[in-house]
Each structure stands twice: as C-alpha cells, then as structure tokens.
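One protein chain omitted, others in place.
So, chain A:
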Amino acid sequence: MNFDIGYMFDIFPRILQYLPIVLYMGTLSFVLAVIVGLIFAVIINAKVPVLYQLLRVIISYFRGVPTLIQIFIFYFGLPQLFPSLSSIQAITAVIIALSIKNAAYLSEVFRSAFLAVDKSQFEACEAVNMTKWQGLRTVILPQVFRVAIPATGNYYIMMIKETSLAFTIGVVDMLARAKLESAVTYKFLEAYLAVGLIYWAITVVLAFLQSKLEKYMERPYLKEATKS
C-alpha cells in the first residue's frame, strides 16, 4: 500500500503552525458577521424605509453568489474601481468577503429569532420604563441569542472551514502549507488528509463547546433551574 502514515504524522506540526491564522480569519469574520447580521435583522424587522428594500437586495446578492467568486471580486475586482484598494491584503479581502456573506445569512437567523421572542416581553420592558436599548440588552437579546445559538454556531463552524478558500488568493494557511509539503514529496493523500483531519478535529471541538453553551443558555428555561 502506498500510504506513508509516518510522513502524515510528521507534517502535522508543520501544518498546525498555520492554525492560528485559520482561527483568526474565521473568528474575526464570524464576530463581524454577527454584528452586521444583527444590525441587518433590526433594520429588516423595523422595516426602515429605503434601507429595508436595499438590504433585501444586498442579502439576496450575497446569498446568491458563490463564496469564492465573492472573494475574487473583493480581492481582484474592487481595486479596479477604487485604486486605493489595490494594496488590500489578501487576508483582509477574505475577512471582508466572509463576514458580509455570512452576515446576510445570519440576518435571517436573527430576524426569525427576534420574531420568536414573545411580544409581551417587549411590553414588560416598556411598562417598567426601560429605554429601547436597556430592554434589548437585558431582556430581548438574551432571549434572541438563546433561540439563535444552534444555527449561529453552525455558521461559525462553516466559516472556519470556508477560510480555506483564502489559499486561492495566496494566503498561506494550513491548506497552502499542505500543498507546499505535497509538492515536494508527491505525497498528496497524506498531506491533504492531514489538513482534512485537523479541520475535522476543530469542528468536533467547536460542536462540543456549542452544545455546552446551548445548555448554559437553556438554564433559565428548565423547571429545575433555580440558580441566579
């Protein structure tokens, strides 16, 4: 059998050197996507005129265009229109593309999570004279997040995996490193399988953390829960 398992284990550490950049791209894009997605959701639910219609189109566009093409448009295409962008770093382009695209998806998740919060909760906030923001922060958003966390967590995991597209515009990440390794040794299966296994492991860990978080957020809604 032509499979060098020893080689595969040898290159793990060399590929793992690039784990931080993967986590950095994935996590930063995710945080931005959550913030922008929340803002989108609030605008859509409030049906803010003009902005609302505009957002509908923007969201439709970013959901409709393949991620790789979006990255190419940001990295290769936009400097044509705005020469100042010609110095844009590949990593920045990836982060921008991933965060806007996923903000479009997450806005739908948050929008429906907002709708899942009972109207009575908003009224209770108003009746005790909380400001809109106080009510959102202390009562509404925690309930929105509780509903949204399962789907949002899945997007985070997806985004970590999507960062591997960065390799196509020259970012040196885990995949790029694996390609370099295999180019020298011609041991493609070992190299790519190694990256694949690492991504799988990340996914398993994140899914575990997500289920912990879901349990934590679920506490106030379980009958036996009495802790503050």
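The rule is simple: a contact is a pair of C-beta atoms (placed from the backbone, for glycine too) under 8 Å apart; a residue touches a chain by one contact, two chains touch by 3 or more; residues count from 1.
Following the convention adopted for this analysis, contacts and distances are computed from a predicted model.
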Out of "Electron transfer flavoprotein alpha subunit", "Amino acid ABC transporter ATP-binding protein", "Cytochrome aa3 subunit 2" or "Heme exporter protein A", the chain not pictured bears the UniProt name "Amino acid ABC transporter ATP-binding protein"
Just one of A:Q89, A:T138, A:T185 or A:S211 touches the chain that is missing; which is it? A:T138
Listed residues A:V50, A:L81, A:V184 or A:L222, member touching the removed chain: A:L222
Out of A:N2, A:Q80 or A:S120, point to the residue that touches the absent chain in the complete complex. A:S120
Touching the absent chain: which residues on chain A qualify? 118, 120-121, 123-130, 134, 138-139, 142-143, 146, 219-228
